[in-house]
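Apart from one protein chain that is not included, each protein chain of the complex appears where it belongs.
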Amino acid sequence: MTIIVPPNNQQRISIQKEDFNLGDEVALLEADNHEDGAIVTFSGRVRNKNLGLNVKGLYLEHYPGMTEKSLEKIVDDAKHRWQLGRITIIHRIGQLYLGEQIVFVGVTSKHRQDAFAATEFIMDFLKVNAPFWKKELTEQGENWLEARSIDKNKAQQWN
Amino acid sequence: MTIIVPPNNQQRISIQKEDFNLGDEVALLEADNHEDGAIVTFSGRVRNKNLGLNVKGLYLEHYPGMTEKSLEKIVDDAKHRWQLGRITIIHRIGQLYLGEQIVFVGVTSKHRQDAFAATEFIMDFLKVNAPFWKKELTEQGENWLEARSIDKNKAQQWN
Amino acid sequence: MIKVIFFAALREQLNCSEIELKYENLSSVAKVKQAIIDTYPQWQSILESASLLSAVNHDMVDAEFPVKSGDEVAFFPPVTGG
Partner (left out) sequence: MIKVIFFAALREQLNCSEIELKYENLSSVAKVKQAIIDTYPQWQSILESASLLSAVNHDMVDAEFPVKSGDEVAFFPPVTGG
């Protein structure tokens, strides 16, 4: 893998079918970045239970163009709230199976509390504002997931 | 590297001179773990500025025995507050140079808010209760770091 | 013209991913939705679901948001990514 070193304060947003390597993503966030002592990451994977049904996998649909725009806005909002270094968001689309990675958010900062807050903020707003939809493939058939009110409440707590 | 898969709900605490690989640590937290969809990590590295002096490196001293015991207590407290899966804490000791990793905390959970809260909680209490001391090696000489009141305040916010 | 696109469960319920409407006084998202229902009355109950979200030119907006000719309007269920 060729690692391209981004200039500091840069952000990377990728919507992709392909899997990603968390260690490589962290290496990119850290490469040649001696100012930021803290890095926080979140990753989400396909887990085996939702509403009591056995999940075999997920199909992830998105709205091309709007997805990127909505994530850029969330990143901009985070950068206005906290002192952040580099930010990476990766979200996969298409067919994903049990245990596969769905989403990665990584944030570097001089101070750990800024990196923690921004990573959670990005996930909370991704969950309610970024146009992705999950269809679960279970042993009982396929069904679109319903949005959860807890996610709406979590995002509203940042106001 | 041989990866030993821990049973679920297990925790791993390591105080070590050797470096570690963040990707390998995440792989251990995820291996054969299909219940936990969320994983949050924190890693801290030696950065180049502290109080305006140019940092070349750090020397990390600890209190063997008490360090492990204090970290186990912090992990126990976190498990009483949130529904957590696996927890890993790695803290390095000895001589570390600019850009090197100092500390890693990784937490898996069914729910992202539990993983975020527990990771930040562990770092906040590690900062005030775990017996590690940093001596900075700067171009102007060596000096022991002073504890910061912001860290004490952060930990008290969890009460 | 206004391009209207549907996503996810909504697209499957309508069995339609995209339509085009002539721009004739469709000056808000609500008016665009009403024009669709006038053309496809069988979609009324689905499109009047209170939980449906809407976007104009890739920004999430509410029903009163203005629409002009050439805009891309989207309707979709609450999002479930992450």
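As written, the chain order gives the labels A, B and C, with residue 1 at the start of each chain.
In the analysis below, a residue touches a chain if its C-beta (ideal position, glycine included) is under 8 Å from a C-beta of that chain, and two chains touch if they have at least 3 such contacts.
All values reported here derive from a predicted model rather than from experimental measurement.
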Check: For the chain omitted from this view, which of the shown chains does it touch?
Finding: B
Next item on the list: Decide which residue listed in B:11, B:41, B:70 or B:108 touches the omitted chain of the complex.
Entry: B:70
Check: Per the definition of touch given earlier, which of B:29, B:55, B:78 or B:123 contacts the omitted chain?
Finding: B:123
Next item on the list: Using the touch rule from the top, list residues of subunit B that touch the missing partner.
Entry: 44, 60-63, 65-66, 69-70, 91, 102-103, 123, 126-135, 144-147
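The working rule: only the chains that are shown with their structure count from here on.
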Next item on the list: Identify the chains adjacent to both subunit A and subunit C in the sense defined at the top.
Entry: none
Next item on the list: Tell me which chain's centre, taken as the mean of its C-alpha atoms, is farthest from subunit C.
Entry: B
Next item on the list: Report, in whole Å, the distance between the mean C-alpha point of subunit A and the mean C-alpha point of subunit B.
Entry: 22
Notebook entry, point to check: Between subunit B and subunit C, what's the gap in Å when you average each chain's C-alpha atoms?
Noted result: 48
Margin query: Where in subunit A do residues touch at least two different other chains?
Written below: 44, 123
Next item on the list: Mind pulling the residue numbers of subunit C that touch at least two other chains?
Entry: 82
